[in-house]
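Note that one protein chain is taken out, while the other chains of the complex remain in position.
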Amino acid sequence: MDWGSIIESLFRGLIGESFIVFALAAIGLNLHFGYTGLLNFGQAVFMAAGAYGLAMMVATIGPAANRNFGWDLSESTLFWLGIFVGVVVFPVVFALIMGIPTLRLRADYLAIVTIAVAEIFRIVVRSPTPSIKKWTNSSDGLTGFSGTFYDMSPFSTQDRYLFNLFTGNQMFLVIVGWGVLAIGATICWLLVRSPWGRVLKAIREDEDAARSLGKNAYSYKMQALILGGVFGAVGGMIRAIGFSVAQPDNFITDVTFFVWVALILGGAGKVLAPIVGASLVYGLLNFSDTFLREGVAAEVIPESIMTGTQVGQVRFMLMGLGLALLAAFRPQGIFGNKEEMALDDR
Amino acid sequence: MTGNDFDDELKDVLIPDAGPHAGPATHSSDMSVITSDKIAGVDPQAARAALADVPWEPGAKKPDPILVADNVVRRFGGLTAVDADHVEIQRGVITALIGPNGAGKTTFFNLLTNFDAPDEGTRVFDGHNIDKVPAHKIANYGMVRTFQLTKALSKMTVIENMKLGATGQKGESLWRSVLPFMWKNQEREIEARADALLDRFKLSHMRDEFAGTMSGGQRKLLEMARALMVEPSMVMLDEPMAGVNPALTQSLLGHVTGLRDAGMTVLFVEHDMDMVQEISDWVIVMAEGRIIAEGPPASIGQNQAVVDAYLGTHHHAALDLEAEL
Partner (left out) sequence: MLLRSLGEPSVGRATHTPHQRPGRRPTWLTTLLGFVAAFVAILAVNGTAVAQNGDETVGGTMRAKDESGENVFVEGVEFSVVDVDGNEVGTATTDADGVWLVELPGPGVYSVLLDTETLQGFELRNPDKNPLTGVEVQPSTNKNTLFPLGERVLEESNSIRAVQLFVDGIKLGMIIAMCAIGLSLIYGTTGLTNFAHGEMVTFGAMTAYVFHVTWQLDFLGTWMTSLAFGAIMAVLFAGIAGGLFNRFVWKPLRNRGASLISALVVSIGLSIFFRYVFLYQFGGRAGFYRDYRIGQQVEFFGLFTMLRKDIFIVVFSALVLVGIGTALSRTRVGKAMRAVSDNRDLAESSGIDVEQVIRYVWIVGSALAGLGGVLFGLTENINWEMGFRLLLLMFAGVTLGGLGTAYGALLGSIIAGVFIQMSTLVIPGDMKNVGALMALIIILLVRPQGLLGRAERIG
């Protein structure tokens, strides 16, 4: 058993790119559920919105526009445009599609619709139909959009950094990611301490009370949905840049569930909690993944019980079980307090 | 008990004590806390006096109505819950809305506050037609309501509950919320106002506690105080005495009359006849969805239609039984 690689993967999980992605998505989901009580089970779609917004702008829409309108937008222009589209335009569109039919109804309906939208997204983006495929490239995904980002990296691609954990490009991404995470967390902190945040808390607990005091509950819920989605989109964009590809399989529904576990584990309703939750979840995931793989490879775990490919499935099993147990027994997570417990309403 | 004895007992409940309509002592005379532009011009004494000329009929027109409901109908499936021809609420007085169970009071109350939309009819508040106005905008016009099941937000502290009530706090807009300097000053003012109100309602010692730790009666007071943060011109109370222990009743009544004395209009739905007798200036009676009587509290007990509505068939059955024996 190569304990070195196990510890290394644990560390990467705790602070690496994937953690940043999930921390951002979890902060967004915290705004949705922890502060507003919205049951968003489609955070992966918002993440994909960020990734595809950027990727499509640079890889398919931009070049098509250049061709059709005779423009000559450079890749880096498209890159920055893509960031705008991915972080602002797409999340708003998705939030409107999900929110307009459901925000005046019971919370469950948003849950159903967000899962439905996630499935629609999955089917449409992966469709091999040529008219769609030329924009999204189906299940192979889009590439060739991250160049502008890595061009800005001051790190050498030849060396490894931080105890040999990261390559030059990865280091750049991690540093930028941490910066974005810090800014995002600060914005979130400012939001929830403000009167706006106060209205949100009131709406989460009792919409009618908020309405009787003149607050437009529907509008606030929509704002929260959009804002939380934007956080998710930023996370998704970082994920796409990290892998240098925007692929539908990176944004499947199980990603949403990972984010939920991170959120509930940390404690819905506190600003820093989702970050800690994401760190723990990803650290645990990586650790158990590598640990089990090593176990199978070193034949400590016999092949008849578990093969290498089944390790990934065990992770998901643990995730599902963990989510169920947390929701049932400790809905306030690690940092939440019982009085403010988001799940145990009424 | 014979039918007649039962009848007398009910009349005791409905007919008030003789004597001037003094009511309980109002609380501290610091009216500044609840005075606002909207109620500046209202003279409560004059408003009450004007009621003397109003006929005791359902749908009677009032000299200075703040709320008018016309032909309001609400149906649920095949059942007509409310069918009110015409109702006017006089500005600056306390009006009670009473009726037996199932009369449609709560439904009508929800229709007046726009928490429910009628199938037909119009409602006009303070000159504004509120038919198409969403419930949350009504507060901006100056009408605020409380709830029968008190909605003190238990996961927020008392002072946060109070600050929530303020309308027009710029920081409640998403863009400005991340720039504290844009709303900090306003927040300070709001907090000062909130503290003054808490002081008036004797809740200051609970300021930083979660509302969930308060007793039922304290939560009622909080809900009332919070409603005042809206600086309303009309306060709609949904069964304010429900679940309140007797010790707190006088205090609550005092606050309600205090509101009226500051110039606010109060409408409340109640079952508690003592409260109705003690503080209301005008009473509206509903039964089976219709308005069957209106008048000062003294007149209601003698109104045959009202007695019939409350006693229903029991009254007649008791008389028949007596005749048979």
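To keep things simple, chains are lettered A and B as they appear, and every chain counts its residues starting from 1.
Just so we're on the same page, a contact is a pair of C-beta atoms (placed from the backbone, for glycine too) under 8 Å apart; a residue touches a chain by one contact, two chains touch by 3 or more.
Because the structure is a prediction, the values reported are computed rather than measured.
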item: From A:4, A:128 or A:154, residue that would touch the chain that is not displayed; value: A:128
item: Touching residues (missing chain, whole complex) on chain A; value: 37, 39, 41, 97, 100-102, 104-109, 111-113, 115-117, 119-120, 123-124, 127-129, 207-208, 254, 257, 260, 264, 303-305, 307, 309-310, 313-314, 316-317, 319-331, 343-346
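Going forward, only the chains that are shown with their structure count from here on.
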item: Whole-Å separation of chain centres (CA-atom averages), chain A against chain B; value: 48
item: Interfacial residue positions of chain B with respect to chain A in the complex; value: 113, 115, 134-140, 144-147, 151, 153-156, 160, 163-165, 167, 169-174, 176-178, 180, 183, 187, 210, 212, 226-227, 229-230
item: Residue ranges of chain A touching chain B (in the complex, touch as defined); value: 187, 190-191, 194-199, 201-202, 205-206, 208-217, 223, 227, 339-340
